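Can you read through this structure? Questions will come right after.
With one protein chain held back, the other chains of the complex are shown just where they sit.
Right, subunit A next:
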């Protein structure tokens, strides 16, 4: 297959550039030679090789994040033709031209298409998205997880913290404190795990604080946008039920905080 052969066709790309964290954005147009099977990343690499705009002006190479190139790490997310998604799995053949690339502006822009997703990782720490097993002696095996439960919980574990749901959510922005769909779904995942469930009240408490679960506005964009098809809105509704029960337990007191 002539995967590198030059067909003579040119691909038009428009990129929203931003030089520093606080500077204004500006659009630049590029025209690059088409190659068979090209994706947005290989198009960006082409620009990197020869950072010249469509009108022949020399410019700086475009900065973007990438890592795994197979849509499992979440690093290369950006807004492509208006939709937030991974640039590694965005094939030029399937996109309308000019291909418009923008950073996910719900996050602070570092440079060009690079964004700082720290708020998501901080949120995972806040909600204790892990199973605590460290101690001074061997605790032995944990309880068994029913296979059918494991199957749907596995879907939740596909989250790669890519930030696409955060970009899609109208309630996640710099002017709002909402934690966002991804970390909420992780609470459901770890509260489902039989060992993780031993601390489930702590995670529920964490999302029942400011900017937590109740800030969801049910636009349901997250579940539409998620590249991994994670049932984020089902997770949120399920947590809503758990939080309703937890609210009463907190108020009246209960011996059943974790069961």
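Points to keep in mind about this one:
Heads up, the rule we're going with is that a residue touches a chain if its C-beta (ideal position, glycine included) is under 8 Å from a C-beta of that chain, and two chains touch if they have at least 3 such contacts; residues count from 1.
Everything below uses one rule, namely that contacts and distances are computed from a predicted model.
Going by its UniProt record, the hidden chain of the complex is named "Succinate dehydrogenase cytochrome b558 subunit" among "ABC transporter ATP-binding protein", "AAA family ATPase", "Acyltransferase family protein" or "Succinate dehydrogenase cytochrome b558 subunit". Residue-wise, the contact with the chain that is not shown comes from A:224, picked out of A:7, A:21, A:67 or A:224. On the side of subunit A, touch with the chain left out of the figure occurs at residues 82-83, 106, 168, 170-171, 173, 175-177, 208-221, 224-225, 231, 233-234, 236-244, 247.
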